[in-house]
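A short write-up of the structure that comes next.
Here the complex is missing one protein chain, while the rest keep their positions.
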Amino acid sequence: MPLLEVENLRKQFGGLMAVDDVSFRVHRDQIKALIGPNGAGKTTLFNALTGVDKPTSGKVLFDGADITGKRAHEVAEIGIARTFQNTQIFANMNVLENVMVGRHCQTKSGIFSCMLGLPSVRREDLESEERAYSLLTLVGLEKKAKSSSDDLPVGERHLLEIARALATEPKLILLDEPAAGLNNEETSRLSDTIYRIRGNGVTVLLVEHDMGLVMEISDEVVVLNFGKKIAEGPPLLIQQDEQVIQAYLGQEIEHA
Amino acid sequence: MTSGRRGRLNKQWLWVGLYALTMAIIPNVLANNYYMKMLIVLAINTIIVIGLNLLMGYAGQVSLGHAAFYGIGAYSSAIMTTKYGMSAWLGIVAAILVGGLVAYLIAIPALRLKGHYLAMATLGFAEIVHILFIELREITGGTDGLYGVPAPSIAGFAFDTPQRLYVLVWMVLVICLVMALNIAKSRVGRALRAVHGSEIAAASMGVDTAKYKIQVFVLSGILACVGGSLYASMAGYVSSESFTLTVSITLVTMAVCGGMGNVWGAVIGASTLTIMQEYLKSYNDYNLVIFGAILILAMVFMPQGIYGAFSDLAKKLKHRLQAIPETAGEQHAAS
Partner (left out) sequence: MQFDQLLQFIISGITSGSIYALIALGFTLIYNSTQVINLAQGEFVVYGGLIAVSLYAGAGLPLFAAVLLSIIIVTLIGVVFERLAIRPLINHSIMTLIIVTVGASILFKNIAMIIWGRDPLTIPAFSGDDPIMFFGASIIPQSIWVFGITMVTVVLLQLFYKKTITGKAMKACSINQTAAKLMGINSSSIVLLSFALSAAFGAIAGVLIAPISMVSYSMGGFLGLKGFAGAVLGGLGNPIGAVVGGILLGILESLSIGFIASGYKDAVAFLILLLVLFLRPSGILGARIKEKV
């Protein structure tokens, strides 16, 4: 059984069909990439998968269960975590605390036990802190644990978001353009990190514009254009696909 | 790392102890009824502003209507004690229940709104409540208000003089402060700050944003009700004039001027502004002119509030102090 099944998913904004009848599957322990020209509907698809937006029609199955239309926090509890293209760092917290927010799903203390400062709350907090710290080590931000998160450069913000998402202990992590703002060296470190994430048993679905990275790390690629899926397959086949070349060439010409 | 965290926490409780001690000593130095009453009001304001700070500074949800909860607390206490002959303790319990329920009911629709819309909705709510205080004459006494609110007593000891009531208020204040500090550093405190920082990211981390917004609104409403209940006991009467829009705004101002997003900011803001307001009273007609001017100036020059301004200053000084030996070393090496 695939980990994630997307069936005939549609998302309409007014007259615009941002995601149009898209279906694909992500298998356990895969690294799958979602690519496509700007405005192809990649982030919209992510939003529809994670409960940020409700899909107009279609189905999302996770681990065999229908999760279509669940709210964002419920999706997170089920085991799907994500990062954001325009990073959404909690600027009012330090780096470590940001990651500790990710531990929310894994902890239970309610407002009353927190208010009373029960020993169980303190125990949970220490555990969270240690786990958050080790995740920061995984992405290489452990030295900045106590820094203000607002001072981080763009690249490190993406890394922080990855650590934060991992803190929810997801089965599937959705990365939205994690390489944006990274230099070559940082990108190659990122690909190591993504391999390590997969090595820890977390399936990866990523949206990315850096084709070098996508072709290097992905097991499979889904290509979207104008909201529709135009191709799916291993990187080598995708690179030779007529429609894909057309879609990207079309864009190149527009740019020029 | 873990030991560092422990050290920081201990230091925080040291401050709580120091503050509690100071607040306990002051009445022994300023032992007259006028100062005692001011001190009680200061403590009550601090209790309410601690709640407002959790709501606004931590969770980022604006309320311009907390005078309504302050009033609901005071009236609930007054009605239960004067009309139904309940004890003052039951009055406080009633205040908490009624206020908590009203806060819950208003929070559900209101907290779907954001920013200015939320601010104006809470303001509109408070205006309606204020009009009800005046118009529901049969139960609120209309413009006359309600008289003869008793002070609580325990085992024959009545908190019936300002000195005695202060002991009670002081205890409630310290309990509220400790609870707020506990929440602030906990999982729930982080969830609240996450809602403030980015609602969508908070939700994607599994934080049920609607639930936490409602919880913190109800909590802050209840703290305002407790404050109102204590106020009714101190004054012995309640009237609608004590719960106007100006009061809501003054409370918010205390939270903002003290420094948002830090429990101590609430303590500083409530204390400073209560004392300042009391002091400005001697300027009669010019009182509020000066108050308004100070508000604007405070916001223009210290938008982070007093706590924020001082912690920035402390950080800069620390940097300076750390920089000096290094530069000295460099100069030495250069020569």
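To keep things simple, chains are lettered A and B as they appear, and every chain counts its residues starting from 1.
Just so it is clear, contacts are C-beta pairs under 8 Å (C-beta built on N, C-alpha and C of every residue); 3 or more make two chains touch, one makes a residue touch a chain.
Computed from a predicted structure; not experimentally measured.
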Pick from B:Y58, B:F125, B:W170 or B:W264: which residue touches the chain that isn't shown? B:F125
From the list B:V174, B:A210 or B:I249, pick the residue that touches the absent chain. B:I249
Among B:A110, B:A184 or B:V263, which one touches the chain that has been omitted from the display? B:A110
Across the whole complex, the chain not displayed is touched by chain B residues 56, 62, 64, 109-110, 112-113, 115-117, 119-121, 123-125, 127-128, 131-132, 134-135, 200, 245-246, 249, 252-253, 256-257, 260, 285-289, 291-296, 299-300, 303
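What we mean here is this: only the chains that are shown with their structure count from here on.
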Interchain centroid distance [CA atoms averaged], chain A/chain B, Å: 39
Would you pull the chain B residues touching chain A in the complex into a rising list? 1-2, 5, 178-179, 182-183, 185-191, 193-194, 196-198, 200-209, 215, 219, 261
Can you list the chain A residues touching chain B in their complex? 50-52, 71-73, 75-77, 81-82, 84, 88-93, 97, 100-105, 107, 109-111, 114-117, 121, 124-126, 128-130, 133, 145, 164-165, 167-168
